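Here the complex is missing a single protein chain, while all its other protein chains stay put.
Our next item is chain A:
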Amino acid sequence: MQFFRKKRLFIILIGFIILVALIGFSLGDRKNLSTPEQFIKDTVGWAQSVIHTPVKFAANIFTNIDDLKNTYDENKLLKEKLSQYKGLIYEVQEIKEENEQLRKTLEKTESIRDFNPIQAAVMSRTPERWVEQLTINKGEQDGVKTDMAVITADGMVGKIQTTSEFTSTVQLLTGFDQFNRISATISRKDGKDIFGMIEEFDEETNSLLFKIIEESDKDLKKGELVVSSGMGGVFPAGLLIGTVKEVVPDQYGLTRTALIKPAADMYEINNVIIVDRTLNEAKTDEQEDTE
């Protein structure tokens, strides 16, 4: 009996050591997943894509009934808006064409705004709510790489955290910490743009913290749009992140922090677009070297 007790304690201790070693391994500075992890993720991802469709169908029946009730009112409103947009579309097309022509005359065809969209469907969401992750059905085979921005039609939702061959994992904005910063801007007339960094997601206020680094922060208004600035080198410029909710001074009173309400709905995400910036990083790396 004495022997068995010792053996039991021994096993628990070994388990604990394995736990610490594994956590250390996975939290360490690693760029992508190891091969067995990728293989398991792809296998599970394949099985999930099989099971996801019927579950989604069943879940949708209930929300569809809810939606039907509101359809009439929404339809009225949307029709009004649509007529306004028609004029806008024409205007945008004109401006785009003009922009392209001007760029050609300047011989500067690549811009940090350009990107190749990769369409993907969401397959699962992590049940562990402290880890805000999604799994999507596109991987390295489709050209997805780590750190690419992920958007929906409404705005930015996150970035690619890890990739495997056929699936990849998206870190949502709501799970961003101080290691995932986004260089962002609020666009103003006359070159008085406000620049800053989206630093992290604050759970108490349910908003992103936008640290403003410029001095011109005096007249920040509620409801202004915050977009990515493209200066970080990874995300393209012009992706909508959210709207300003409130401006508060930081703890030292030197800079100001704007609370940003994310534009995209973080809970009902079904289809996403992965943003592959066309202006590739190799060039920016070289630029950094020469500087």
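As a convention for this text, a residue touches a chain if its C-beta (ideal position, glycine included) is under 8 Å from a C-beta of that chain, and two chains touch if they have at least 3 such contacts; residues count from 1.
By our rule, contacts and distances are computed from a predicted model.
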Assign the chain not included in the display its UniProt protein name, restricting the answer to "Xylose isomerase-like TIM barrel domain-containing protein", "RNA polymerase sigma factor", "Acetolactate synthase small subunit" or "Rod shape-determining protein MreD". "Rod shape-determining protein MreD"
Please identify which residue in A:Thr135, A:Thr152 or A:Ser207 touches the non-displayed chain. A:Thr135
Touching the hidden chain in the complete assembly: which of A:Leu9, A:Ala59 or A:Ile213 does that? A:Ala59
Going by the contact rule already stated, which one of A:Arg125, A:Arg181 or A:Lys261 would touch the omitted chain in the full complex? A:Arg125
Residues of chain A in contact with the chain that isn't shown? 12, 15-16, 18-23, 25-27, 37, 40-41, 44, 47-48, 51-52, 55-56, 58-59, 62-63, 123-131, 133, 135, 161-162, 169, 203, 267-268
